[in-house]
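Attaching a single structure in structure tokens format; questions to follow.
Let's look at chain A:
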Amino acid sequence: MSTAIDRFDDKTRGAFGQIGQTEVYEGELLRHRVYTRFLHWMVALFFFLALFTGFGIYMPWLFRWFTPIFGGGPLSREMHPWFGLGFVIFFGLQALNWIKPMTWTAADTKWMVNLRKIIGGQEKMEPPDTGFFNGGQKMQFWEIASGCIVYLITGMILWFGARVFGRWAVAVSYVLHDISALIMLGGIFIHIYLSTIGQSGTFQAMIRGAVSEAWAWTFHPAWYKQVTGRDPVGACEEARRKASAK
Partner candidate 1 sequence: MSDRKTLQIKQISGHSGPAAGFDMQRDYEVCKLIDTTICIGCKACEVACVEWNDMPFTPTTFDNTYQTMPSTSYHFWNLIKFNEHQREDGTVQWLMRKDQCMHCADPGCLRACPADGAIVQYTNGIVDFQQENCIGCEFCVSGCPYDIPKFNPATKKVYKCTLCSDRVGQGLEPACIKACPTGCLKFGSKDDMKFIAEERAKQLRENFGFEKAGVYDPQSIGGTHVVYVLHDAENPERYGGLPKNPVIPWSYTVWKWLFKPVLGTFALFGLLGVLLHYVTVGPRRAQPEPPIKERES
Partner candidate 2 sequence: MTNGWIDIKNTDMMLIMGGNPAENHPCGFKWPIEAKLHRNAKTIVVDPRLTRTAATADLFLQIRAGSDIAFLGGLIHYAVENNRIAHEYLVNYTNAALIIKDKFKLPDDGLYSGFDPERKTYDKSTWNYEEGGDLTGKPVEPTPAKQYEQPAPHPAAKRAVPAVPPPPALPPKTAFDLSLQHPRCVFQLLKKQYERYTPEMVERITGIPKDQFLKAADMFTSVRKDGDMKKVATIIYAVGWTQHSFGTQIIRTAAMLQLLLGNVGRAGGGVNALRGHSNIQGATDMAGVFDILPGYLKVPTPADTDFAAYLKRITPNPAKPDPWDSFNYWSNTPKFAVSFLKAMYGPSATKENDWAFNYLPKADRNYSWVNLWNEMYEGKVKGLFAFGMNGVMIGPDSQKNIDALKKADWLVVCEIYPDETSEFWRAPGISADEMKKINTTVYRLPGAGFAEKDGTFVNSARWLQWKNVALPPPGQARLDQEILATIFLNVRELYRKEGGKFPDPILNASFAYTNPYNPSLTEMAKEINGKALADLTDPKTSVTIKAGQQLPGFSWLKDDGTTLSGNWLYCGSWTEAGALTQRRGTEDPSGLGIYPNWAWSWPMNRRVLYNRASCDLNGKPWDPSRRQVWWDEAKQSWVGNDIPDFKADSPPKDHMGPFIMNPEGVGRLFVPLGAMADGPFPEYYEPIESPIANVLHPNQSNNPVVKKYKTDADKYGTVDQGYNVICTTYRLTEHYHYWTKNNPMNVQLVPEPFVEVPAELADRMGIRGGEKVKVTSARSHYIAKAMVTRRIRPMKIDGKETFQIGIPIHWGFRGIAEDEDKTAKTLTNQLTPTVIDPNAYTPEFKGFLVKIEKV
């Protein structure tokens, strides 16, 4: 099973590597391949399409101004499930792509325990065993993954409606769908924040695919160690020394 997924992922990664490219400059590390970036932005695109159309359905009195983009309320409603479907499909591919690095480990649990310090800014560096993804990222990943399953099931029920599934299924699905969306929305705020202004140097990982070595040893030390073979703390200290020497 996993080998089939691996084969698929390898094949598509390879194919996308032919289409696009990732340039890694001196002092940088390859963070996300073309395929990963493509999937991420497709997921993001469909997420926002679904989000904006969803807003128009969730609270039209507040978000009606989104709807003209999609041709008005009813068309927003009509498009929403298709956008949602796109989101789920692309996220599904991303999940296949990421299923290994996203596997939860003891380090992640530790990371979560340490969360307050990271948020509070007391710890400048991530714990040394923080790998390619940290616990927070994995939590969001799995939240979205489970959210997708909820979306898919409840969304289908809402899509085909009370005529097919009965009114109670729709009535319950409606609530679950919304709750799922609200949780995801909350997570997305954090995700965007941390990947842009909240954590400088992160955004380029999904744009160019490469990150600075400093970014790597700061935020994903274990991964840094894994790809460079060097000790992240040592590398950081060395860099600090070099900087102060100047």
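These made the cut because all candidates are chains of the complex that A comes from, given by their letters.
Quick notes
The working rule: contacts are C-beta pairs under 8 Å (C-beta built on N, C-alpha and C of every residue); 3 or more make two chains touch, one makes a residue touch a chain; residues count from 1.
This one's a predicted model, so the numbers in the text were calculated from it and none came from an experiment.
Shown alone here is chain A; of the other chains of the complex, listed as 1 or 2, the one that touches it is 1.
Contact residues of chain A toward candidate 1 in the complex are 56-61, 67, 73-78, 118-121, 124-125, 158, 161-163, 167-172, 174-175, 178-179, 182-183, 185-190, 192-194, 197-201, 212, 214-215, 217-219, 236, 239-240, 243-244.
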